[in-house]
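Every protein chain but one is kept in place in this view of the complex.
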Amino acid sequence: MKAVVLAAAAFAALLVAVMLDLPAAAVDLPAAVAANLSHSGVAHPVTAVLLNFRGYDTLLEIGVLLLALLVVLAVSPHAEEPAGAARVSVEPVLQAIARIAVPLMLLAAVYLLWAGAHRPGGAFQAGAVLAAAAVLLHLAGLLPGWHAPKLLLRAGLAGGFLVFLAAAAALLARGALLAYPPAAAGALILVIESALTVSLGLTLAGLFLFLSRDEA
Amino acid sequence: MNTGLAFDLLLAAALLWSAWRALATPDIFRAVILFIVFGLLMTLAWARLDAPDIALAEAAIGAGLTGALLLDAIGVLRGRRQEKP
Partner (left out) sequence: MTTGLVFAVAGAILFSMGVAGVILLAHLLRRILAFNLMGSGAFLVLVGLAQRAGIADPVPQAMVLTGIVVAVAATALALALARRLHALTGAYTLPEARDD
């Protein structure tokens, strides 16, 4: 055990020593992003990088998230609807708070999605707030745990990835992969981000709710 | 050493301390709580690094959802402790 600790400490020391002595970067990425920002369709550089310049990475990331959810569904025990449906203790104060907070969270999620074009925000933050709202509802006892997903939930889970993939395929047919035409880039990004938000919210919520089943 | 740098050093020290305590504490429930604290300190670090998008995502996903997943795994969210440390 001591050997591992010493090795980790030595590794950290070596890394820190190298970090303090790095030369300046060869490529000036912030300047490159700023130069192309006006063609990207959004005004916020991080959103532009995420959805336009490096949109391919985001597409693959949604795919990875969906894969993780599929494996979670495959590994979790196939519980049938439990006889005692209230798995979580019912607390009136928590339910009242949830009833007040969740509509506000939905509003915040829509705002974050819309604001991502101009200021910090975007699909990931909005999806995370949606997932948090779903988890809050579940913990307050207002949303039952999820079991085998039915058609509507499956459509919602896969929808974001499919919309993004369809946009990528359509653009591939026109030329390069995910090269948005500058005139339509803003609208296209908004459509993709909306689908991503719904999908992301459902997937992140599903990672919690499909997992939170009581093992016998 | 100006105020910003002092705050950064303090925040980095708090990050490392909470991470160390989360790994070393014998009680698993305290470890998860310390991990959530670590996640919120990371949110502050992202704010100091001029990365508000990451700060939002870290608070919601890194601290919030991961913390909820871990708390659910140790059983405290169902009102009983399933796992001894």
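Order as written gives the chain letters A and B; numbering starts at 1 within each chain.
Here, contacts are C-beta pairs under 8 Å (C-beta built on N, C-alpha and C of every residue); 3 or more make two chains touch, one makes a residue touch a chain.
Source: prediction; values computed, not measured.
Asks: Give me the chain B residues in contact with the hidden chain, please.
Replies: Looking at chain B, the ones touching the missing chain are residues 4-5, 8-9, 12, 15-16, 19-20, 22-23, 28, 31-32, 35, 38-39, 42, 45-46, 48-51, 53-54, 57-58, 61-62, 65-66, 69-70, 73-74, 83.
Asks: If the hidden chain were put back, which residues of chain A would touch it?
Replies: Against the left-out chain, chain A lists 1, 4-5, 8-9, 11-12, 15-16, 19-20, 22, 24-25, 29-30, 33, 45-46, 48-50, 53-54, 57-58, 61, 64-65, 68-69, 71-72, 75-77, 124, 200, 204, 207-208, 211, 215-216.
The definition used in the following text is that only the chains that are shown with their structure count from here on.
Asks: How many angstrom lie between the CA centroids of chain A and chain B, rounded to a whole number?
Replies: Spacing between the chain centres: roughly 19 Å.
Asks: Along chain B, where are the residues that touch chain A in the complex?
Replies: 52-53, 56-57, 60-61, 64-65, 68-69, 72, 77-79
Asks: Which bits of chain A are touching chain B when the two form their complex?
Replies: Its residues touching chain B are 46-47, 87-89, 112, 120-122, 124-125, 128-129, 131-132, 135, 139, 204, 207-208, 211-212, 214.
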